[in-house]
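Heads up: the structure comes next, in structure tokens.
One chain of protein is taken out of this complex; the other chains stay put.
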Amino acid sequence: MSNTFHLIRKDFVLIQKMLLLFIPYYLIMGYTLMDQYTMFTLFPAMLLLVNGCTLDVQQNNQRFLVSLPLKRQDLVKAKYMALVPYALFSFGCTLVLYAAAYAIGRVDTPPAWREIALMLLFFFVLASFYLPLHYWLGQKGTQIVNFIFIMLIMLNVSAFHQLLEWFPAAGKWISTGSAESFLPVLLLTLGCMILVYSSYLLSSRIFSSKDI
Amino acid sequence: MISSTSGEPIYSQIVGQIRQMILQGELVSGTPLPSIRQLAKELQISVITSKRAYEELEREGLINSVVGKGSFVSGADPEFIREQRLRVMEGRLKEVIDESRLLGMEYDELAEMLKLLYEEEA
Partner (left out) sequence: MSHCIEMRQVGKSYERFQLQGVNLGIQEGYITGLIGPNGAGKTTLIRMIMGMVHPDQGEVKLFGEAGQEQLSRNKARIGYVSDENIFYEQLTVKQMKKILAPFYDRWNEDTYQKYEERFKLPPGKKIKDLSKGMKIKFSLAVALSHGADLLIMDEPTSGLDPVFRRELLDLLSEHIQDERKSILFSTHNTTDLDRIADYIVFLNEGRIVFNEMKEVLSEQYLLVKGGKELLDRDVRRLFVGIRENAHGFEGLVKDRAAAQRYFQDNGICETPTLEEIMYFTVKGSGAHV
């Protein structure tokens, strides 16, 4: 457990510089598109994830990680566990954005908690696809994968709405928060957890058999 | 002083030098010697080389090794050691004599040869 913590801490040490550049950019982007602030919940988390992964493969750093007294699964596990602080950070960013929007009167509705929650769920779904690809393609493929994912995030507004069309219950839940549509959302969450876990098993399998 | 470029193997250079020091009384009986690994480190040579040198010195009765305590210059007195070495020398000379007989050399010839070589070395 402490190893997982230290690995996650390492990721944050590595990305901290990027975070400083990222915050002003995020605020400007947020300001211009403030009406859709919930959409930005996905953005910081995804950026952290992509960066945290890319920095590991940039030079020969995976060799460093493998030289540590850790199992390969431990390394993969830490990457999945890191999704939680990434999501929390993202959540924090959204709240800040909302507070700012509310203060200057751009938004007068209460925070759209349910939409934000689904957005975070969507982050875990995307991460479940991203991480196995990251471990599979390694250094050479990472740039391509990153490009595709950044595009996806850019398009996430439409992707998200598409998703809501596939799961009408979720859309209903967002707008009404009604109890009868809650069950499907719960199932959706459960499905997402299963997805993340299978993705972890897959990544761990890919990475364990890989030559570094 | 150890030279890795001279033809003589390193371990036998070490043996030679320590033997010399013992025979000349620079190292007296009971003096502790550096451990095998310390010696290797000091001379920047391999552990096995230094081990081999100690083994050789032990065989000659010049040093004693006590497990866990290290190696010490043995109690044998220089006279005895000299005796030992003289016996080794005798053995080698006998070999030379045998060889000279095979070649049909007379004693005078052999003595002359020895004399020449001795002067050459000096």
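General remarks:
Each chain gets a letter, A and B, in the order it is written, and its residues are counted from 1.
Keep in mind that, in the parts below, a residue touches a chain if its C-beta (ideal position, glycine included) is under 8 Å from a C-beta of that chain, and two chains touch if they have at least 3 such contacts.
As the structure is a prediction and not an experimental result, all values here were calculated from the model.
Of the candidate positions B:Arg37, B:Arg101 or B:Lys115, contact with the unshown chain belongs to B:Arg37. Residues of chain A that touch the chain left out of the display are 2-3, 6, 9-10, 13-14, 17, 55, 59-61, 63-64, 66-72, 74, 208-209, 211-212. With the whole complex as reference, residues 4, 7, 9, 11, 37-38, 40-41, 44-49, 52 of chain B touch the missing chain.
In this text, only the chains that are shown with their structure count from here on.
Centroids built from CA atoms put chain B at 75 Å from chain A.
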